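Omission of a single protein chain aside, the complex is shown with its protein chains in their original locations.
What follows is chain A.
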Amino acid sequence: MTQLHTNTASASAGGTATVAFLEVRDLTVKFPTDDGVVSAVNGMDFALERGQTLGIVGESGSGKSVTSQALMGLLKGTSAQVTGQAMFQGKDLVTLPESSMRKLRGRNIGMIFQDPLSALHPFYTVGHQIAEAYLVHNKASKKQARAAAVDMLGRVGIPSPEQRFDEYPHHFSGGMRQRAMIAMALICEPELLIADEPTTALDVTVQAQILDLMSGLQEETNSALILITHDLGVVAEVCDNVLVMYGGQCVESGPVDDIFYETRHPYTLGLLNSMPTLNSAAGQLNPIPGQPPSLLDLPKGCIFSARCQYAELVGDGVCARQRPELTIDDGHGKRCHLSGPQIITIRNSR
């Protein structure tokens, strides 16, 4: 499996630099506001290959959606300041001008949003909106676009697509709407698909169907998928690699099994602990105490230190004073001052 983190230093030294399909380096997003600068994303690094699924996990406000919007170029033309690099097919998505970015959107990078009801235009038929996505990037007649859209609606499992084409979003159920969104995002067969909480607004019974559908279509087209979610169950089901985000930073990253079974960061442990299980007593939840830090004024030290119950194990107030670097060991990165043996002890004691 390709590494989530490419090591440029060794690659350039060896002279055999293989360029990843998508390589993000030091991606930073800041929003200047009247109250100060909001640091939404602070130096994200990751790489992704075709056919792979990367899960980005974190609480609300951890910067996962902003990361995806920065990659999609949707922050261009706003007050957001995006810096760093995001190489995709030899182009840097961060510096690419809006006019060129527009040609990539929908054509090479597709996006699925959280709430399909508000993400679909209420005044146009579902079919029209899908055909529109096809027409922007393909020289085709309206008839051909319709045929392509009907075909795509069928592929995402919408029954009698020929009739459903002419219906409006409000005629569709929640699950059907998300299928239509997926059809819209995939009609040009983009090589990269970004799904921002695609199952959050759906019934639990529908969630699994939508995930299966996305994984199936991804396999068919051999595309890369970035799945943004706060649902660790979803991550376990479909992801190859996982990035755990906190306060706009990646705090832990690696292959999905490592994240779940060899957790190296107290925040990830907290996330896993806070998932209710069938065995836990009724009414018994284990939330992480405290609140996420204000992005207006991030702490000088470890961003998680204020909520971390293991900070004193490191001692000497190091956690509050010094921001840890992301240390990668065997493809598994953590941003924590705790030593390996310390974290193993903590992991085994819970």
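What we mean here is this: a contact is a pair of C-beta atoms (placed from the backbone, for glycine too) under 8 Å apart; a residue touches a chain by one contact, two chains touch by 3 or more; residues count from 1.
The rule is simple: contacts and distances are computed from a predicted model.
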For this session: Have a look at "PTS sugar transporter subunit IIB", "3-methyl-2-oxobutanoate dehydrogenase (2-methylpropanoyl-transferring)", "Sulfite reductase (NADPH) hemoprotein beta-component" or "Peptide/nickel transport system permease protein" and point out the UniProt protein name belonging to the hidden chain.
Result: "Peptide/nickel transport system permease protein"
Seminar exercise, completed: Missing-chain contact, candidates A:81, A:95, A:118 or A:163, resolves to A:118
Problem set entry | Selected residue (touches chain absent from view) among A:4, A:44, A:72 or A:269 | A:72
For this session: Check each of A:59, A:132 or A:231 against the chain that is not shown and name the one that touches it.
Result: A:132
Problem set entry | Sole contact to the chain not displayed, among A:50, A:107 or A:230 | A:107
Exercise. Which parts of chain A are in contact with the chain that was left out?
Worked result: 72, 74, 102-107, 110-111, 113, 115, 118-123, 132-133, 136-137, 168, 170, 181, 184-185
